[in-house]
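Missing here: one protein chain of the complex. Every other protein chain is in place.
Every chain is named by a letter (A and B) in the order it is written, and numbering of its residues begins at 1.
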Amino acid sequence: MRLELKDVRHVYAPGTPFEVEALRGVSLAIEPGEVLGIVGGTGSGKSTLVQHMNLLLVPTSGEVLADGVDARSLEKRELRRKVGLVFQFPESALFAPTVEEDVAFAPRQLALGEEEVRERVRESLRALRIWDLAARSPFALSGGEKRRAAIAGVLAMRPEVLILDEPTAGLDPAAREELLALIVNLRQAGISVVLVSHDLDEVAEVADRVCALHEGGVRALGTPAEVFYGEPAQAPATVRVASLLKESKPEIGDPVRFEETLAALKALPGV
Amino acid sequence: MENPGEGTRPGGSLAVSCERASFSYPGSERPALSEVSLELRRGEYVGVVGPNGGGKSTLVRLLNGLLRPDSGRVRVSGRDPVTEPFEVRKHLGVLFQNPENGLVAPFVEDDVAFGLENLGIPREEMQGKVAGAIRAVGLEGYERREPSTLSGGEKQRVALAGLLAVEPQILLLDEPTSMLDAAGRREVLERLEALRAGKTILHVTHHLEELAGADRILVLNEGDLVADETPERLFSDAALLRENRLVLPVVPRLALELGLPGMLRTPEGLAGAIIKRTQSGTRTG
Partner (left out) sequence: MTTRSLGQFYPVSSPVHALDPRAKILATAVFVAGLFLIGSTAGLLFVAAALVALVALSRIPAGTFLRLLRPVLFIVALTILFQVLFSREGVTLLEWGFFEVRSGGLRQGFFLALRILLLVSSAGLLTATTAPVALADGIEDLLSPMKRVRFPAHEVAMMMTIALRFIPTLGEEAEKVKGAQAARGADFSEGGPLRRARSLVPVLVPLTVGAFRRADDLAEAMESRGYRGGEGRTRYRELRFRKRDALALGVTLLVLLVGILL
């Protein structure tokens, strides 16, 4: 699915003393099968933005289009099935007596047959590698396991676009790497992933394109190299190293990922 | 009833010591901490790393008396935190992971004063200490703010101020930045850096780069203390890092792969080292 936001504005609490314009005309598109990274500091509007993608929030003005059709005209449940949203610290929404039951919640809301529900639960648990935890209580799991259970719950809807808001927050480095590997797998399976993250290094590793937000507006949108080299002071460590060397060693190019940066550095004469 | 206890000597005395301390959570199959022995001297800055579930948080809670060891001995400035928790907590403060759940009062000022109130400090003395602590964390002007309106970094700084007001000699930091975003982490780490002098610090974290300035780093894995190294040695030991699921951040990793010292933390440092090497034309290390 191609998800497009056209000039989306969002004003919280309009007409009250607490009025604040969180989004100021944001336009971007999520192409099928890509990983789009969304970066920006606190207050940039990242979380507000992604809640428009499944219409949990409705734009004050502007449009949200799913495959060219106004998302508001679609049945809410259908839209939310196709565009899955995983909040930050999603484990705070686990509620069922077993992991299996919890993951089954979303497919059941879609009124699928029991057999279909079970199949999807199996699929999701396997994808997140928590199949052996199916009968456990979600409240008895470790932090990383809970995180995976929560993501499995959304994945069970078989969304075409999966939005992850700070999915690695609070995880140890090993769990983090597993999650990034999952994102790559999802993309390979044809699912678009929107990765909202304050960790530029992880965005650098997996994103096909990057959207940088600043105070509710799009500061930059393009390939990771375009966005990050455009503003090296707010870039992942790899880009910062490379751009410091560019002046004296322009042959270094525009590497973004770890491996390509390492290769570029090794290729420098004398290193 | 002073009990200087074993293991304390004036000047360079032991701030913290564990002797074969073990602890298992009720109902769990394996111990959270297994015969761990360690010592922290006054003024040392020691890091603690290791995979989740390895015992790091358990260690913190044994040191401040929230948990009692199943066997072995724990001493803080010569005192047993289980039998003398109040005394220990006068000199030992803990900064916890969750910025939200450590703040108890509806206003910043009152929360910072909470520890002082508990210790029965007279009101006249409290004003100065509270103001000083708020200043030390850079939150002047925030006195009447409500915790729910603060950012993660600000909340942790309030929590830190609350600890500093009591003027502890020992600080335990239990993953204080893991729930914060990049800006919040920077805020909190800057303040910790500035306030380290003269204190004994035990810093539990997943972010190895936060421990570059540490005197030593302890590695806890599955309840065992598996290593006690300087940052230089730990950062360059690829096998040790891998075995304990420790990941160096990007810059040190690049440095190591290029045969440069793993202690290079900043992009500027790495870029500088690379330029120097290309100029000298020889490979070192």
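Couple of notes before you dig in:
Rule of thumb we're sticking to: a contact is a pair of C-beta atoms (placed from the backbone, for glycine too) under 8 Å apart; a residue touches a chain by one contact, two chains touch by 3 or more.
Note that the coordinates shown come from a computational prediction; the quantities given were computed from them, not determined experimentally.
Looking at A:V8, A:L94, A:V206 or A:A235, the residue that reaches the missing chain in the full complex is A:L94.
The missing chain, though absent from the display, is touched by one residue of B:E117, B:E193 or B:E268; that residue is B:E117. Where subunit B meets the missing chain, the touching residues are 61, 64, 66, 85-86, 89-90, 93-94, 96, 98, 100-107, 109-110, 113-123, 126, 130, 144, 146-149, 159, 162-163, 166. As for the chain not pictured, it touches subunit A at residues 12-13, 18, 20, 22, 51, 54, 56, 76-77, 80-81, 84-87, 90, 92-96, 105-106, 109-110, 139, 153-154, 157.
Quick note on the criterion: only the chains that are shown with their structure count from here on.
One inter-chain figure worth recording: subunit A and subunit B are separated by 31 Å, centre to centre, where each centre is the mean of the chain's CA atoms. For subunit B in complex with subunit A, the residues that touch the partner chain are 51-53, 97, 151, 178-179, 181-184, 206, 245-247, 249-251, 253-254, 257-258, 267-268, 270-271, 274-275, 277-281, 283. Of all residues in subunit A, those touching subunit B in their complex are 41-42, 142-144, 166, 169-170, 172-177, 198-201, 236-238, 240-241, 244-245, 248-249, 258, 261-262, 265-266, 268-271.
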